[in-house]
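Let's look at chain A:
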Amino acid sequence: MVKATRGTLVKCDASIKAMLLDIDSKHRNDFIIEELDEEHVLVKETKIAELKQRLQSMMKERLKEPESSESES
Partner candidate 1 sequence: MADSDYSIDGEDASDDEYVGPKAGSSTRAQASSGKRKAQATEIPKPRKLAWETEPSEAVANPVEAAEEIDEEVLEKSVQEREEDRKRKRLRKDTKPFQRGIIRHVVLVLDLSETMLERDMRPNRYITMIRYTQEYVREFFEQNPISQMSVLGMHDGLCIRVSELSGNPAEHIAAIQGLRFPRSLQDLPKEPKGSPSLQNALELARAMLYHTPSHGTREVIIVFGSLISLDPGDIHQTIKACVRDRIRVSIVGMSARLRICQEIVSRTNAGDESEYVIATDQELLRELLLATTTPPVIRSTEDTTTTPAESAAALMMMGFPSRVVEDVPTMCACHGNLTTGGYTCSRCSAKVCSLPVTCPSCQLTLLLSTHLARSYHHLFPLRNWVEVSWERARERGSRECVSCLSTFPEVPPEDVDDEEMQDGERLQSKMDGDAARQRRMDKEDSEEQKASESARYECRACESHFCIDCDMFCHLVLHNCPGCLSMLNPASEVQENGDVVMTG
Partner candidate 2 sequence: MSASSSQALEYLELLPRQTHTKLYEQPSTVLAIFRCMLPHLAKTIVMAMLYMPTPFAASDLDAWFRPDGKREREKALAVLEQLHIVVPQQDAHRRTSYELYPGFARSLRQALEGSGTHRSFGVPSSTPDPKRVTVAFLDEYARNQWENILFYMVGSTVGLANAGALAQDVNEGTKALLRAGDFVKLAHGRVSITRAGFTFVLQETNAQVWSLLIVYLKHAPQLSMSETDVLSFLFMLGSLELGQDYTTSTLSATQLQMLEDLSAFGIVYRSSKDALTFYPTRLAVTLTSDSGALSSSEPLAKSLVSSNRDGSAQGFIIVETNYRLYAYTSSLLQIAVLSLFTKLTTRFPNLVSGKLTKESITRAVKLGISSAQILSYLTSHAHPQMQKTQPFLPPTVMDQIRLWEYEGERVETTNGFLMKEFSSESEYRDVLSYAESLGVLVWKSDAKRLFFVDRVEQISLYLQKKKNRSG
């Protein structure tokens, strides 16, 4: 029988996926429903906002962004 699972499809590159899995494993696997392939993950629809936020903060601490010197004007 065909089953339809509600969720949010997240498309990202492999490095981001690794970070997502990392976040997931640290939070009782509360986010990810299913890993689909290298670049796609199925995430609970209700949790997507939180996941994004966590990803953002994780990126901030891990990646040192080049200081943008936009304010030349």
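Operating definition for what follows: a contact is a pair of C-beta atoms (placed from the backbone, for glycine too) under 8 Å apart; a residue touches a chain by one contact, two chains touch by 3 or more; residues count from 1.
The candidates were selected such that all candidates are chains of the complex that A comes from, given by their letters.
Every value quoted in this text rests on a predicted model; they were computed, and no experiment measured them.
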item	value
From 1 or 2, the one in contact with chain A within this complex	2
Interfacial residue positions of chain A with respect to candidate 2 in the complex	1-13, 16, 20, 33-34, 36-37, 40, 42-43, 45, 48, 52, 55-56, 59, 68, 70-71, 73
